[in-house]
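A protein chain is absent from this complex, but the other protein chains hold their places.
This part shows chain A:
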Amino acid sequence: MGSEAGEGGELERSMTGAALADANAIPRCPGPTSVSGALVSEMIRFLLMVNRQGQTRLSRYYSDVELRLRQSLEAEVVYRCLSRTKDQCSFVEYQDYKLVYRQYAGLFIVVGVTDDENELSIFEMIHNFVEVLDKYFSRVSELDIMFNLDRVHIILDEMIQNGNIVETNRSRILAPLSAIDKICDG
């Protein structure tokens, strides 16, 4: 799992330069979306990882959002978060969600939560997630996430289960993955 540059020189290793050459990935035109699903208590409704070009790199929904609505929802969410500047606050009201987002170089992580969720705790959960990824991938980049989607999902599933934070301790989050890697390497 070397950190040396990939064989194709075009593969950037750091998030900072991870710009893809796809001009068509500009946010699609925002359309109305509606989201069903019973709202019982505060919870995380979805988590998205999106790059600056608006391409979704990871998406996980914890409430039923119809497939055809996901695209427009993602487009709208990305459009709203990407258009914001650094001195704007990290919470955006959107429909009946609150979006909490954090930017890491070219990658945005956007979490949609119910209105009564504690914003700062979600904001820091995002950072915790990124730190776990960083620990596992030793300096995580957008490419790590693309090429190791299954592992990123394993990590996320250890942290969040159907919309609730379930574990926050980094080494415990990584425990199952370390076990797998041991089997594979050995």
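The criterion applied here is as follows: a contact is a pair of C-beta atoms (placed from the backbone, for glycine too) under 8 Å apart; a residue touches a chain by one contact, two chains touch by 3 or more; residues count from 1.
To be clear about the criterion, contacts and distances are computed from a predicted model.
Undergrad: Would you kindly match the missing chain to its UniProt protein name, picking from "AP-2 complex subunit alpha", "Transmembrane channel-like protein", "Cardiotrophin-2" or "Large ribosomal subunit protein mL44"?
TA: Of the names offered in "AP-2 complex subunit alpha", "Transmembrane channel-like protein", "Cardiotrophin-2" or "Large ribosomal subunit protein mL44", the one UniProt assigns to the missing chain is "AP-2 complex subunit alpha".
Undergrad: List the chain A residues touching the unshown chain?
TA: Counting only chain A, the missing chain is touched by 1-2, 4-8, 10-11, 20-25, 32, 34, 38-42, 56-60, 64, 67, 70-71, 84-85, 87-93, 95-96, 115, 118-121, 123-125, 127-128, 136-137, 141, 143-144, 146-151, 153-154, 157, 161-162, 164-169, 171-172, 175-176, 179-181, 183-185.
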